[in-house]
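What you see is the complex with one protein chain gone and the rest in place.
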Amino acid sequence: MQLRADSIVWDIGAGSGAVGLEAARLCPDGYVYAIEKNADDAAIAAANRRDHGVHNYMLIQGKAPQSLERWPDPDAVFIGGSGGELDELIHLSLTRMKPQGWLVMNFVTFENVGAATAVLKALDAQWDLTQLQASRSRPILDMHRLAAENPVWVVCATRGENHD
Amino acid sequence: MQLRADSIVWDIGAGSGAVGLEAARLCPDGYVYAIEKNADDAAIAAANRRDHGVHNYMLIQGKAPQSLERWPDPDAVFIGGSGGELDELIHLSLTRMKPQGWLVMNFVTFENVGAATAVLKALDAQWDLTQLQASRSRPILDMHRLAAENPVWVVCATRGENHD
Amino acid sequence: MQLRADSIVWDIGAGSGAVGLEAARLCPDGYVYAIEKNADDAAIAAANRRDHGVHNYMLIQGKAPQSLERWPDPDAVFIGGSGGELDELIHLSLTRMKPQGWLVMNFVTFENVGAATAVLKALDAQWDLTQLQASRSRPILDMHRLAAENPVWVVCATRGENHD
Partner (left out) sequence: MQLRADSIVWDIGAGSGAVGLEAARLCPDGYVYAIEKNADDAAIAAANRRDHGVHNYMLIQGKAPQSLERWPDPDAVFIGGSGGELDELIHLSLTRMKPQGWLVMNFVTFENVGAATAVLKALDAQWDLTQLQASRSRPILDMHRLAAENPVWVVCATRGENHD
């Protein structure tokens, strides 16, 4: 996400806050604006904020794009969950984002990757797609096998033409 | 495994017979000798042999290297399970195998890959290692994620120096 | 592809013949019909057929769906390359294929996976998607790293509703 010390970050679909809170620690002179619709997740994120003593972070419980019009224009946007508003959120992020800003989105389904990249192509945005897969050791007898976690996809986008 | 129509194949740790029975179908003028220590697996392999009408295949229930001294020298050896006799089975396979023959071994643990490649290095054999990972689609809502299967390793070896 | 000894197989976009020729060896009482538009690939496939002494295999140099109307209905169809006629080839394969037959397609681009699964959804076919990734050992100093090959996707489809 190419964060600087003073970056303004939006964290849409913040879940339990992991991405946004780490961003806040990396941007001590910046600020992170987060929104999460699920009340339990939002409560966990709020508790994590307190536990880590993070002051440059605010979290709204609600459903994006609600509230985004009141946030300052971002240097970086992270979309961890879109609740079906993916097209609108991509449009809004690329419109509001400062030049050279980055939009980063995580996906677990092929269909959402396809939908996101179709929107980005239509907007003539620059983007690329990364697939990540982790496997972790598990003991078996006195040895170790690798237990695979499911692949995830990360789409990174900025304004302008595709930079590939 | 570079099988020809007349290849002689050993299938050590045959499990339920999948590899050996497919080899037998690919080598109609050859023969597959299989051994499996687990009685239930051996019974399934025998049933699969009958179901597919495979005639150039025999299966012994037992523990390798038992019985291997009575089998003809192989063009190809597949080790799907070694029951702790890995060193001896690699030595025996490379010794008995015809020139240009291939030994193919499947592993699910890091430690067995390390043990097998250490033996192959000590024998100055040619070998390489392939890691395979598959992920399969699973429905989620009206979309599809990928569910990962665990990585497996395949070690292929022949006589002579490492060909990498 | 669940081939039986007497399966009729179509190999569309046969390339240098690897899939179709192995299918022919697995189906000694069946027959493989192959088509490849690239003349060089078709010549290699023909040479491979002769080298392996495969008799139950024919290859046409041309561009599918040309010629398919003269082939008998298949038990299995493999599409290794579609030359832009993907929709029509999927329709045709599912229409002509015998019940319980399988259509297997290989893809290297996200967009073609998306296009194929969209057609299969529209046809209410059963299908699943497998991602395969291999990595092979390469020497570095006196050790070995893994060099990754690019992921490929395999879509398997049959008639009827999605069986996941």
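Letters A, B and C mark the chains in the order given here, with residues in each chain numbered from 1 onward.
As a convention for this text, a residue touches a chain if its C-beta (ideal position, glycine included) is under 8 Å from a C-beta of that chain, and two chains touch if they have at least 3 such contacts.
This one's a predicted model, so the numbers in the text were calculated from it and none came from an experiment.
Undergrad: Considering the whole complex, which of C:5, C:47, C:118 or C:140 touches the chain not shown?
TA: C:140
Undergrad: What is the set of chain C residues that contact the non-displayed chain in the whole complex?
TA: Looking at chain C, the ones touching the missing chain are residues 108-112, 133, 135, 137, 140, 142-151.
Undergrad: Could you pull out which residues of chain B are in touch with the chain that's been left out?
TA: With respect to the unshown chain, the touching residues of chain B are 110, 113-114, 117, 129, 131, 133, 151.
Undergrad: Considering the whole complex rather than only what is displayed, give the residues of chain A touching the chain that is not shown.
TA: 5, 22, 25-26, 28, 52-53, 117, 128-139, 144, 146, 162, 164
Note that in this section only the chains that are shown with their structure count from here on.
Undergrad: Select the chain at the greatest separation from chain B, using centres from the mean of Cα atoms.
TA: With centres defined by C-alpha atoms, farthest from chain B sits A.
Undergrad: With centres defined as the mean C-alpha position, give me the chain B-chain C separation in Å.
TA: So the centroids are 25 Å from each other.
Undergrad: Taking each chain's centre as the mean position of its Cα atoms, how many Å separate chain A from chain B?
TA: The answer is 45 Å.
Undergrad: Find every residue in chain B that makes contact with two or more other chains and list them.
TA: Expected reply: 133, 135, 137, 144, 146.
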